[in-house]
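One structure is given below, encoded as structure tokens.
A single protein chain has been removed from this complex, and every other one stays in its place.
Our next item is chain A:
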């Protein structure tokens, strides 16, 4: 390699580096700051995570992020038991575990990535189905295993799915009414109020936001 080609290689590499730095200022500083400014001005609540509050004004989470509704964990228990007073979300068997940077108890997302013929997934689905049937059968209402919808026994992609299908919500109505000493019709009406249809009739799937539903349910139990 002659000095000339070394020199021209260095020149073009220098140009590459300068181009990168300049464009980093444009795309990595100016752009995100401009978008953040506009987003905070125009859509303040949504840009900050769509938090929702209960009737007392306490923040109970985000309408977009699914939560667990469990009893306080008992000693020696591997996983806390579901608090059956509240509507239950989808399973989330694939959430990440806080690792390298574990000083945080951070909200993590994640899927199980199990295939349809995976033994573990088959067992999870069977166990979840049996639990859904058992938990939701009350003295006056028996769950037919064939009525358990797929979302009730499978983990979502994010593990943070805020929704369940209307079928799964409907299946939980008797249990929730029973545990809270509420009239079944009242709970059923509450579910109907919190069911979202497809946008414009064809976008997405009908669904029920579990946190919003449970927040409204808590309001109902506190008033009665």
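Throughout what follows, a residue touches a chain if its C-beta (ideal position, glycine included) is under 8 Å from a C-beta of that chain, and two chains touch if they have at least 3 such contacts; residues count from 1.
FYI, contacts and distances are computed from a predicted model.
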| item | value |
| --- | --- |
| Protein name (UniProt record) of the chain left out of view, among "Potassium-transporting ATPase potassium-binding subunit", "Helicase XPB/Ssl2 N-terminal domain-containing protein", "Protocatechuate 3,4-dioxygenase subunit alpha" or "Carbohydrate ABC transporter permease" | "Potassium-transporting ATPase potassium-binding subunit" |
| Touching residue (missing chain; options A:107, A:182 or A:220) | A:107 |
| Residue of A:125, A:173 or A:187 in touch with the missing chain, whole complex considered | A:125 |
| Contact set of chain A toward the excluded chain (per top definition) | 9, 12-20, 22-24, 26-29, 31-32, 34-36, 38-40, 42-43, 46-51, 58-62, 64-70, 83, 86, 90, 94, 96, 98-101, 103-118, 121-122, 125-126, 129, 148-151, 153-165, 198-199, 201-205, 207, 211, 214-215, 218 |
